[in-house]
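Note that this complex is displayed minus one protein chain, with the remaining chains in position.
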Amino acid sequence: MSTIVMLPDQQTASLPKRSYLNEEYGLKSWLLTGDHKRIAILYLISITIFFFIGGFFAGMIRLELLTPPSDLMAADTYNKMFTMHGIIMVFLFLVPSVPATIGNFLIPIMVGAKDLAFPKVNLLSWYLYVVGGILVLAALTLGGVDTGWTFTTPLSTHYLNTHVITAGLAIFVAGFSSIFTGLNFIVTIHRMRAPGMTWFRLPLFVWSHYAASVLMVLGTPVLAITLVLVILERVIGIGVFDPAKGGDPLLFQHLFWFYSHPAVYIMILPGFGVISEVISTFSRKRVFGYTAVAFSSVAIAVFGFFVWAHHMFIMGVSNYSALVFSLLTMLVAVPSAIKIFNWSFTLYKGSITFETPMLYAFGFMGLFTIGGLTGVFLGSMGMDIHLTETYFIVAHFHFVMVGGMLMAFLAGVHFWWPKMTGRMYPEGISKLAALITFVGFNLTFFPQFILGYLGMPRRYAAYPPEFQALNVLSTAGATVLGVGYVLPLLYLAWSLKYGKIAGSNPWQATGLEWQIQSPPLTENFVETPVIDYEAYDYEWLANKTKHEVQTVG
Amino acid sequence: MHYFISPVLWQFLVNWLTHFALFPPEASSIAPYADALYFFLILISLVGMALVLALVTGFSILYRKERNPEATQIEGSTLLEATWTIIPLALFMVCFVWGALLYFRIYNPPTNAMNIYIVGKQWMWKAEHPGGQHEINALHVPLGKPVQLTMISQDVFHSYSIPAFRVKREVIPGRYTTVWFTATQPGTYHLFCTQYCGTLHSEMIGEVTVMKPEDYQAWTEGSTSGMSLAQNGERLFASLGCNACHSGNAGARGPNLAESYATRVQLTSGSYAMVDDAFLRDSILNPTMHTTAGYAPIMPTYQGQISEEGLIDLVEYIKKLNTNYRVQQTLNTSQVQSPVQNQAQSPVASRVQQTAPAASGMVKP
Amino acid sequence: MDSQAIATHPEHEETAHEHPPFLRHHFATVEQQRETATFGMWLFLLTEIMFFGGMFCAYLIYRNWYYPAFVAGSHQLSIVLGTVNTAVLICSSFTMAMGVHSAETRNRKALITWLLLTIVLGCVFLGIKADEYHEKWEKHHVPGLNFSVHDFVRENPAYPDDKPLPLDMADKTQVYFSLYFAMTGMHALHMIIGVSLLIILVARAWTGAYTEGHVAPIENFGLYWHFVDIVWIFLFPLLYLISRHQ
Partner (left out) sequence: MSELSQKEILDTEPTHHEEHIVGPKVYLVIGSSLLVLTAATTAISYLELGVFNAVVALGIACIKATLVILFFMHVKYSSKLTKLTVAAGIFTFFVLITMTMTDYISRAWGLW
């Protein structure tokens, strides 16, 4: 039961004559495409733009917090900055990041289909995303929004004069984009699998996307209706959440978090999928406990719907209800722990190499472990009282979302970049970027845990001077982190023209996507593949390679 | 040292090093409990982190390609997987139970706590002491005495946070919330609004001053406004005409309020309710939802007519109301002063006139 | 390890069929395409359940809080109009189901007739709904825009047993009407979208697009239409019926 896999000779690899990239030319062929790979590229470009817009706001926030008083910008400007940062990063970057780009590109290929089930719906979902993005930019240029991304009523409905309606509509529209993506994935995974591709032969990437898609389809509409009610409350003054008319503002938070907590899993689950693929590939070993990892994704999706009120422990929910939600929160932490240990043990007796995606994956494991464990602090009700609404919670969700998800996204982009573009990026500088990101990240967000326990509230433009030292550290870290994020943009763009030709399977990975040419054909497969091997079957790959060598030789 | 670097930077460095905080002061009786849980959680995290780190680095070194060119395929291990399901689960359950105990400790005030009212509004904190001391963005509390805060917001959600005490509670529009603490260290501590509440959210801050009992005594006497909350409430009670119905007389149209606080009353709906601050406030604003059994739902709503401070005055007044003697005195006086006006206000006033003199001698023990 | 291939979508069927024009390139068979579309539609309806679910949840909570206000509010609705509208919508569901049947039996004329009937019934429903909205506007029952508690602090001639609400509770009828307009408004919006889609479907059915075996669009639209009907089946008792008695 042991396998040796040799890296192919990249010198001899050449770009295929025909691929999805050169099938058609011109802007129209991209904007009206039904090809999931092209839509994935469209998504990749648009979310990158929004990531850097959101990142700009993050930079401004950190710069303002360099000094205790609000001297760089006025308090209301600062409020708009963090609101835009939150809205853009959550709804326009994190939610679509891995699913709409990497997932969109790979899921049909991984299940052995020619395309997603509904190519037009897929394109529509990109357009909805763009409309949502434009609405966000409109809200921004018209004067900004300062509700915070949580839109807490009655602040958002009656006490602010900023462009809440535009921003609400933006999220509503972007929400439907994510609903359609999720719907497409579920249908594709159920209905479009190639002959022989049974559920337990699916890569874990597909499993985790399936779980995330279920959350998108079932959770997002609740956010949509909640935002509709908020908009109606602002426009015509209905009274569902308005305490002055008899409504309960806490109901808004129930409905909002009913989506927005599962949204956390929508963001992180696809990242889990990426990590499973990357760890398995670079340790040349089947993921330890495939079934456990697959079912833990499903368990997270199911339990994810039962825990939302842990965002509201101090908000005046009933004590007993808080008790139930806290208990369930502890349960949902377990599947994540299972995943971390299973990934760790995947390394056991592997044959490990440390390519860039693997470095990002290691970064993910470390940071996500911290993020997850600090989540237990917050799920523990008594501790939550002191920690919630402080920088502790900011640090916690940045460890999960940025340390976890963004690392996973970068791992995925680096892992599948040769498949998407057919070219390799420079190895040395990309490893350096991974390292810079990791160091910068820790420098930025670790001090925030300490700040949080000290009691520094989040969303403060000004703060007491004794918090300055830690804030300066954090801002310094943000600078490093910024470098870490700009670097990949540069060398990946560079590699598009000057990168080495990657060949179809540069990592010697087992996934179906690696058995076809890179970049793939528009129809993905020349003929419908018939799957007769398990996921992560390195022996099968070794046999296949041997066979090819023999036939070619 | 500072000869070698720029004086500006030197100043910054000195400033940071002298004002450097890593751990908040433990200034309440709850703080040690919270910190104990915190350190336990940190311990778990460190162990978990160390474990993952050891596994990842250990395996990375042992099974790197140069050392182990052939991977051995392993399907999984149910035993191992069960281990890392059950042990974290058990640890998380400990965190849950411990956290729940702490939560109930923080949110269930002791019965002997002294009460201070807090009104939050964009963007200031008003503290109203029962003795009539009013503070803005400040709170003075005595050392070693349990203090309960009864809080309400006039506009949006706020959150009253005193990190040194490890307590925090959302301040909600339209509903009282409470939190309590016993300060254990004299000093001045930060008070923050931690729920984002609009433009000047970061300026909705203040100071909590913990004073030795004798200093607190002095402060109380020195800063009183001359009228206690209950006295203000009594005035309001009379000027809003509450006393017309809640006179405590046998035939009064409203229930007797004297000594009603902290009792259980039966409502028209048949259910029972505890008369607490929230119940009193709600009864004034939404009387028909809190009609006491045996009384007609005739009380008008005072929604929009009384400020939150006024409501607090009334609540405090009713809370302290032991006897209806003064209520009836006030009624009699007002009738003597302006009988015509009262006549005009029939039927309420005339009814009161008939009953009031007869009952004026009745003093509730 | 199990190395035997389990074919989920057998290939042999593909070769047996000729490729109809409506079969899209990434599907192997018409059968697969049809099932896929239906499953997609069902998932979309799943999101719709949750979309309305949020409002149903709010309704449940506030009805328990402000029961007298909900009673008084529902007494301002016309049960006759509500029942008629329910009947109209059920009939439209029936005509839609018949439309699906005609498409399946490849009867173009019948399909067009049933779809047109569905449009008519849908418009009748919307008309009655508009009339009800207009009445609400006249009576100043629209929260936020022109609300007045006037009707609720007085005797209701239609319900002589009702006592006038005290002012504080009368004020809470705004919550009832907020939910009434939000729920029926969202439902009406779905109806409008449905009727618009129906018009497109009729136009395409005219050319015989759905009577050559390509029934999926009609079938899936039918699912949508029936779902909208189901939402109303619940809205009707919740808003009109269950609070008739105090």
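General remarks:
When the chains are written out, they are named A, B and C in that same order, and each has its own residue count from 1.
What we mean here is this: a residue touches a chain if its C-beta (ideal position, glycine included) is under 8 Å from a C-beta of that chain, and two chains touch if they have at least 3 such contacts.
Everything quoted here is computed from the prediction, not taken from an experiment.
Per the touch definition above, the residue from A:Phe105, A:Phe205, A:Phe258 or A:Phe399 contacting the chain not shown is A:Phe258. Residue A:His190 is the one among A:His190, A:Arg286 or A:His396 that touches the chain not shown. The hidden chain makes contact, of the residues B:Tyr176, B:Phe192 or B:Tyr261, with B:Tyr176. Of the options C:Phe22, C:Phe94 or C:Tyr133, the residue whose C-beta touches the omitted chain is C:Phe94. For subunit C, the residues touching the chain absent from view are 2, 6, 8-10, 31, 35, 38-39, 42-43, 45-46, 49-50, 53-54, 56-57, 60-61, 64, 79, 82-83, 86-87, 90-91, 93-94, 96-98, 101, 104-105, 222-223, 226-227, 229-230, 233-234, 236-238, 240-242, 244-245.
Within the complete assembly, residues 190-191, 198-200, 214, 218, 222, 250-251, 254, 258, 291, 305-306, 308-309, 317-321, 324-325 of subunit A touch the chain that is not shown.
As a working rule, only the chains that are shown with their structure count from here on.
More C-beta pairs in contact connect the chains of A-B than those of the other pair, out of A-C and A-B. Centre-to-centre separation of subunit B and subunit C, using mean CA positions: 45 Å. Centroids built from CA atoms put subunit B at 38 Å from subunit A. Listed for subunit A are no residues, as none touches two or more other chains.
By the touch rule above, subunit B contacts subunit C in their complex via residues 285-289, 297-301, 303. Partner subunit C is touched in their complex by these residues of subunit A: 108, 113-119, 121, 179, 183-184, 186-187, 190-198, 217-222, 224-226, 228-229, 232-233, 236-240, 245-248, 251, 254-255, 258, 523, 528, 530-534, 537.
Of all residues in subunit A, those touching subunit B in their complex are 1-4, 70, 75-76, 78-79, 146, 148, 150, 152, 154-155, 159-160, 243-244, 249-250, 283-286, 288-292, 313-316, 319, 322-323, 326-327, 330-331, 333-334, 337-338, 340-342, 344-345, 347-354, 362, 365-366, 369-370, 373-374, 376-377, 379-386, 388-390, 450, 453-455, 457-469, 472, 538-539.
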